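Would you mind keeping the following structure in view while I ask a few things?
Not every chain of the complex is shown here; the ones you see sit where they belong.
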Amino acid sequence: MSEEVKSESLSLCAVSMAATREPELICIFGTGDLGRSLGQRLLQTGYRVVYGSRRPHSCGPLPSGTQAMSHEAAAKSASLVFICVHREHYDFLEALAPQLQGKVLVDVSNNLKKNLYPEANAEYLQRLIPEAHVVKAFNTLSAWALQNGPSDASRQVYLCGNGAEAKQTVEETATKLGFTIVDRGSLSAARELEDFPLQLFPQWRLPMYLPIGLTAAFFFYLVMRDVVYAYVTQGKDVSFRIMISIANKVFPIVSLILLSLCYLPGVIAAFLQLYRGTKYKRFPDWLDHWMLCRKQLGLLALALASLHVLYTLIIPIRYYVRYRISAITISQIKENKTSVFDTTMAWRTDSYYSMGVLGFGLYLLLGISSLPSVSNALSWREFSFIQSKLGYLTLFFCTFHTYLYGWDKFLHLSAYKWYTPPGYMLSLVVPSVVLVLRLLLFLPCLDRSLTRIRQGWERMDPEDDSKKTLLT
Amino acid sequence: MSEEVKSESLSLCAVSMAATREPELICIFGTGDLGRSLGQRLLQTGYRVVYGSRRPHSCGPLPSGTQAMSHEAAAKSASLVFICVHREHYDFLEALAPQLQGKVLVDVSNNLKKNLYPEANAEYLQRLIPEAHVVKAFNTLSAWALQNGPSDASRQVYLCGNGAEAKQTVEETATKLGFTIVDRGSLSAARELEDFPLQLFPQWRLPMYLPIGLTAAFFFYLVMRDVVYAYVTQGKDVSFRIMISIANKVFPIVSLILLSLCYLPGVIAAFLQLYRGTKYKRFPDWLDHWMLCRKQLGLLALALASLHVLYTLIIPIRYYVRYRISAITISQIKENKTSVFDTTMAWRTDSYYSMGVLGFGLYLLLGISSLPSVSNALSWREFSFIQSKLGYLTLFFCTFHTYLYGWDKFLHLSAYKWYTPPGYMLSLVVPSVVLVLRLLLFLPCLDRSLTRIRQGWERMDPEDDSKKTLLT
């Protein structure tokens, strides 16, 4: 998607800027997509643009209004130079070191893969031309965003560099182009900026495997129990249950397990601290990694819970369900018996649904508070109130919902087809453990110890009292 | 809504600031709503405030604690001057040029309409008093926000101006008032800032007409086919179907068409590039405009899809549906025949619902990733992964959902009332075309050509190899 759009409103800007003073000259090395887009946009915003090229007279189509020059002439011409060339071709810049001395070089380059080179492109450039002020910027934007100006998805320009003045210059240019600056500090952050456009949900990789694996396992387990069992023992073909009935068992099961896995590491950490009697020892690595992906686990749990809700709500319009209900009514009439209204059943099912609705409501609230703009507006105390207090309440509602679903099924032998427990029982193991452990932590003796440990107290270490007097 | 609220917590601020040093003096021209609100807020934050007025002794009620002066005295008094006067009355300022020399003038004015004047108010002001440093700021805030301090909806103060020092001064004041600064560059951006408060969803105009037109057309079409046809041929009054049954056909039809229209321009652009053999030619204007409103089209499609989901889920509690189901059961008993359970039907309808649920789930994901704060947190690669890969998956699910809905209806003559095709068939045309074209682009020959073109290769242009060596 690389189109040439000339916004008329912007050329107006250019005119009015030109009216007040001679527009600034900017030099661009590289006539590829990015170089062209950048040049076009700079031109529209009122700058004069010059391209540096090995063969200035045959360097292909450039934005009209710009001109091509030899490398040396171009480097000399402007105090702000954009480097839109692949890192492999940086060597020609070394020869231009005299011309580039004291100039601000903006490294816009990206690599095709991570960790291709030992140092970041911008740091390499700085090493090549030590006399110039290298700033890494604009590389996180697409050519499309550079050409069409900032849109919602790409208003921010990340930037880093060692010289404060050089950064200031780049910041002013970016602001004129309509972008917002996010300063990332010194040039040592360049690698981070260069890795950014290459990343594809790095924090979601690990938390994604778990629900995928669990979903596959439970799907297989329930197909065996529900479809294959019916076919083997009764010869009935109920394979159509795969699409909704089984999906609507797998999703809530995996969702509940994922939700409880969000709260398990916190409980483990508390007991570990109690056991060790101090909070100043590092947790094992697996626990740290686990804690850092709780948000992702929670959001995936919410997605599966939402699917569960939708699948549940379409139950009454399913052909199978309507057929069954009608068949039951007809058989009641034919056999001339009337079923008696069962108040316990009404209480139980209504409570079951009610717990589910309230749990899902809280679930949604947790999800909304995870939106970056919402969580930014919350203080740390508010955020942890929602994610911890309301989170445990959600877990409790959802676990209770599942217990009410099971009710007394565990008493009936027929529930254990092929001696396997129903899926919902398996889903209750982890959340029950989490809730019981959490309740244990409310015991006064444990609660008091943990509070003291978290305030800096250490068991068997009575000599140090400075800790208690200092901020914790 | 213009109330005088004196926040007590803020007057505390004022006191503590006053304790450290003599508060700064600020002059305001204009005793209208905006001028008063601004003065009040400045006063609360610890500034001293002076109003410039033609008749200082009879200029109406001013915030208590401020005083009115003659124009000349006021202009002389402070180094920071807020101009809260309509542009039509700027001429009196020209006479004050000597007093305003070297001062920072903050132009807060707005116009009643766009394009009333050839130049922006702030630029006009700068021309009137060339010796002053004009900064455009605060005009995007309401008087309400100025008086009550920043709230969620209006925390940002957009600002532009030519002098860096003048901007710095204004920025400090705005920061003290609790606002966040967004620097928009030089004074040439003033027109943009002045147009901002006047705009009412300018990017939504065009994309709104389409769904409104489509909804009206399909509504008329389906009322004719469903209601009028039944009345004319069978004399039955089924007009009540308008409220839910027909609405629930129109919404999904329009939603599916809108969703496919989000992806059609991308496919057209790809084929255009293949045909032209280059990406360095401008797309036609209509294609550019179309591409720029894909986000709006997608969000409108999501809104209609959500209505479709809600309308579908209330089906089983409708009086009409309950009546029909009951009537069918009764007639089955009376005629003493039992309908046989149809496994194909169960598979088909369950798949149909399942596709719908999954498609809507992905739809929601696309919508959430369009929230500004979420899309800002995504890298370009992640954003395009969601909007393109997951977007096509959504389109596929929804199209498949509609095909399953139709099933073999197209074989039955009775579906073509008055020789017109059912609505769902019409809705399938565009998405099917988009999906087929997208699949064609997966053909190795086309895929390879397109990739080369997008990397900068041009057909019949073998002389230039610099392109391949430079960044694309």
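The letters A and B name the chains in turn, as written, and every chain counts its residues from 1.
Assume contacts are C-beta pairs under 8 Å (C-beta built on N, C-alpha and C of every residue); 3 or more make two chains touch, one makes a residue touch a chain.
In this text, all values refer to a predicted model and were calculated from it rather than measured experimentally.
Enquirer: Please report the number of identical subunits in the complete assembly described by this file, where 2 are shown.
Expert: Shown in place are 2; the entire complex has 3 copies.
Operating definition for what follows: only the chains that are shown with their structure count from here on.
Enquirer: Between subunit A and subunit B, what is the separation of their C-alpha centroids in Å?
Expert: Averaging C-alpha atoms per chain gives centres 23 Å apart.
Enquirer: Flag every residue of subunit A that touches subunit B in the complex, lowest number first.
Expert: 1-5, 9, 12-13, 16-17, 20, 30-35, 46, 53-55, 58-61, 84-86, 89, 108-110, 140-142, 145, 148, 152-156, 172, 175-176, 178, 180, 196-201, 237, 239-241, 243-244, 247, 303, 306-307, 310-311, 313-314, 316-320, 322-323, 326-327, 329-330, 333-334, 371-374, 376-377
Enquirer: Over in the complex, which subunit B residues touch subunit A? Could you list them?
Expert: Listed in rising order, the residues of subunit B that touch subunit A are 119, 123, 152, 162, 182-189, 191-192, 266, 269, 279-280, 282-283, 287-288, 291-292, 295, 309, 312-313, 315-316, 325, 328-329, 332-333, 338-339, 341-343, 345-347, 349-351, 353-354, 357-358, 360-361, 364-365, 370-385, 454, 456, 463-464, 466-467, 469-472.
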